[in-house]
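With one protein chain removed, the remaining protein chains of the complex are shown where they sit.
Take a look at chain A:
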Amino acid sequence: MITKDIKKRFPILDQQVNGHPLVYLDSGATSQKPDVVIEAIKRYYENDNSNVHRGVHTLGNRATDEYEGARQKVADFINASSVQEVIFTRGTTTSINTVAQSYGRANVSEGDEIVITMMEHHSNIIPWQQLAKETGATLKYVDLEDDGTLSLDKVEETITDKTKIVSVMYVSNVLGTKNPVKEIAEIAHRHGAVMVVDGAQAAPHLKVDVQDLDCDFFAFSGHKMCGPTGIGVLYGKKALLEDMEPVEFGGEMIDFVGLYESTWKELPWKFEGGTPIIAGAIGLGAAIDFLQEIGLDNIDRHEKHLAAYAMEKMSEIDGLTIYGPADPDLRAGIVTFNLDGVHPHDVATVLDMNGIAVRAGHHCAQPLMKRLGATATARASFYVYNTEEDVDRLADGLRIAKEYFSDVIH
């Protein structure tokens, strides 16, 4: 059970915004940070700050141990079979770009296909557009069903023996849909393609098991899962990573440097050129401890409950459209909506004046917006610290918005 007390672990939530207690419903963009994460970063800077993998001095050893300890935590968190399969990056975007630039350039050529879906985030679209342009490959999209889900039949139809890479989001940042990435990976493999999973909205909210999914690459960001910004992860199967070239070259990632030729360190360090985001990794490690203490299954259940509760409360409001699957079992804690006749920016401003933070816009998914026939939408996204009371406040805020605009417009 997740109780209201958990809010107290997030110092930022204890404040008034525009004269109202803050209700933070924008965790899909970035989550808030619990005390333990903030403390871990502070403790590192106050006691152990030093560069890693370099000096022989004590602080250097401590920093290295903590940094590599965080890597082990990530490996356990996603059930990687080896810690060598965990590469620290700047976030999901960098992770996907690394796959496109390293694996993609080496393995995709003219006439090949890259398959993604119509619901992807820009960071899982543009790296593939660029790769397709550079290599002469074709980028193909799997359309979505009207209920905001993916049909495996359509996936089957789209992936062919020419497909080299399939890249799909695990959980949609707009529709909240949980996609059958395990089944899609199986189809991809049957055609000899590799499977990339954009796990940005999955890792924070549900138990991820990369071995069970049998995906080849898995990307996620620390800042959406109680960790700091600037740190993320690229998981890759060891056999694939070993054959891949780094995309960034410089310090930290080399084994031997000659005048005209150099060799790389072993995995995972060959992909981590330059001084890494040490405090970020340590903060992410603390975030993982925090999430595991609560239990990912509990978090998943809590959010599903909040999403169902929100959908129920919001459907009582006339003229409110909710996007994505109607069945709460098919979705995570993300509810995207529009209020008839009121632009989502205007909705978000009214909510903000009532202390409620939601996102409004295209959510970095312009092709999806077009597919939904909306130029913009508003989104409430829930996390461990949200409560039914927060949802009630949202519903009240939406009623205020509706009333306010019906007064001025009509």
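A few points about this structure:
In this section, contacts are C-beta pairs under 8 Å (C-beta built on N, C-alpha and C of every residue); 3 or more make two chains touch, one makes a residue touch a chain; residues count from 1.
Everything below uses one rule, namely that contacts and distances are computed from a predicted model.
For the chain of the complex excluded from view, the name given in UniProt is "Fe-S cluster assembly sulfur transfer protein SufU" [choices: "Fe-S cluster assembly sulfur transfer protein SufU", "Response regulator", "(2Fe-2S)-binding protein" or "Metal ABC transporter permease"].
Screening A:Glu66, A:Glu85 or A:Asp346 against the full complex identifies A:Asp346 as the residue touching the chain left out. Of the listed residues A:Gln15, A:Gln72 or A:Gln366, the one in contact with the hidden chain in the full complex is A:Gln366.
Across the interface with the omitted chain, chain A contributes residues 18-20, 343-346, 349-350, 352-354, 360-362, 366, 369, 375-376, 400, 404, 408-409.
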